[in-house]
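Only one protein chain is missing from this complex, and each of the others stays in its spot.
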């Protein structure tokens, strides 16, 4: 069980979202409300893009709890970005080490995941064998999340991200069935190329972990004319989060069960997610 | 806010108490029930004596959460001791670093503390000045707990431990008053020379953090004839804990407010604790 | 490049070998003399067996440099063992994380390695595919050394250790050839079941990393009647090391190129090592 956050919009300092809101992501590392576990203290990470650059994003990942990491606080207050992902981890069994911390990165892509592949030790070898052998050495950790990411890259994430994640989910369910593992997949995922963000909420059992997106900024501004932070933000600004930050009434909408969303210039999308055979 | 445990009696493997009970100390690092905070993830430590030796005890202290420390698990399952202290830490503001982890050690003595000195930054210099200059370089961390320990050593811990801790408490309250800090001291403390254990429960406000001691083993054996772990333990075996381990009805007695106990060969003691002027 | 040490004989405190000799293993972590690198600061580990027990050995592994690890010093001075392996690591590219630190453990077996598989990223997938699928989930790190260990277990380490390591070396050379990697294997290895220790010195190019074993204790005692540490040690006591500890003239013999040794009750063995096809 983990908590994550994806931001796209007007460049802001990372600490505006990581530390300042009343129920910020860092606060969720110690006191999550909606998760299976209240504590997400098994490492953390943030990946950010520099404005006007599509190049490889920067990563800061640590193995201690986010709440006590002095460097994270420094980086968050000195870094401004128009698009970033952040994650606090609660291990489902794999070791607490930097290579198991999210976001995972491949070229200009980032990936964060909340959830798990059930009986991963049993399914891992078959899943890893399906990863493109060229990508194989790029996997340096031991989590289900990292394997999922490299499966998605294998299945064409860079060209058709939604289809690639649907095939990844399909493979996991197929391998799970072959090994007699019921309901093998539980996921909320965000992935980005530095331009758009794709978010997914799905589980084999149809009871997925929570996921929310922010409603339109202009509506919020009308509702809350006194909130200073809302003033500088563009109409395009969006947040997707495992659980709501802060306490703005009307600010958050649940992402429906078995669906995906795309955050992009112009209209966003929200549509049904269905695993497909790879 | 922290949780600690002190054991004296028949030599046992550390993991019998650190990991095996249903609400073990390691479990309390993630899910404390009685504390101000539920999470004690800011480091941990264990200090143990080797049987038939009064010499300097061994220490293992780490800065990550106890619940995910693979080495602690290894040490706990391979170490047997007749007397040990263990501690999981929730920082009250000082950095998460090994020199701030309990137990603290001086010669053959160990010290663990739950609680805090209120407005410690304000009072620290005056308290440190009261430490014996010879002991000054032995303080390598930055916590209130370590300063308390070295004050107690300054005031004669090695010869008259109860009086030394009473003078330590008295000094803290006196320095607190001088700086206008109300109710400056909150503590449960265990300290040991490898032979006896002294435990203290006190706070300036008279509402001290929880502390419990185990009742007599023979009574427990009679109540719970089926509990295997109780069989090998001597009559002298005692545990003192911030919150109860496991679920044995009748196993735990609260240490009364403003009192101290001595665990030793022969009859234990339980008496009233009163700060005194140093 | 790494440095390791294997000890078997009269139970001694670990610090007698890890810290006390003039050119101890911990000193070699900072100032190795015979290695490709002088610094071995990318993690360390020690694995030890408890006397009169063939059960799973205990492990202590850390990701910082051995020379500054306060816990290692504590464990070394409080632990006595008749058989242990210790290792200081210089990464050849894989991450510095606990799951990449030696010794590796499987059931009652331990494994340490100095050297590398050349172009491991290129060969890794083929090598991992040869590991018994049942063992696959037990690999939690990302090093060549851990894969070698699990290949050896796959090839029968527990029953015929020498043949198993020869087949492991043969597979690595065969996979290397298939990928056009010249001289793919460089290794000194020690592995043990808690009773005997098998040591190997081999490289595809025929220029292997240094390895030494201690000569007979009684001869040493005659040569150096004043050395206190030698007095208590049994005739059976043996050390194998990447580079000599201390300065006892006549104490160390080089293990010949392309050979293996067995340390066991009764006569030890020393014989020629030849990779074989798996």
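Here are a few things to note about the model shown:
Letters A, B and C name the chains as they come in the text, with residue numbers starting at 1 for each one.
Assume a contact is a pair of C-beta atoms (placed from the backbone, for glycine too) under 8 Å apart; a residue touches a chain by one contact, two chains touch by 3 or more.
All of these numbers come straight from a predicted model, not from anything done at the bench.
Here the missing chain is touched by one residue of C:39, C:80, C:215 or C:258, and it is C:39. Here the missing chain is touched by one residue of B:10, B:80 or B:97, and it is B:97. Interface note: of A:70, A:129 or A:219, the residue touching the hidden chain in the full complex is A:70. When the omitted chain is restored, the residue from C:28, C:78 or C:91 that touches it is C:91. Checked against the full complex, the candidates C:65, C:82 or C:103 give a single residue touching the omitted chain, namely C:65. The chain not shown here touches subunit A at positions 48, 50, 58-62, 70-71, 74-75, 77-78, 98. On the side of subunit B, the interface with the absent chain consists of residues 94-95, 97-99, 121-122, 124-125, 129, 133, 136-137, 140-142, using the contact rule stated above. Annotation for subunit C: contacts to the undisplayed chain at residues 30, 38-39, 41-42, 63-65, 68, 70, 91, 95-96.
Everything below uses one rule, namely that only the chains that are shown with their structure count from here on.
Taking each chain's centre as the average of its CA atoms, subunit B and subunit C sit 40 Å apart. Contact with two or more other chains is made by residues 95 of subunit A.
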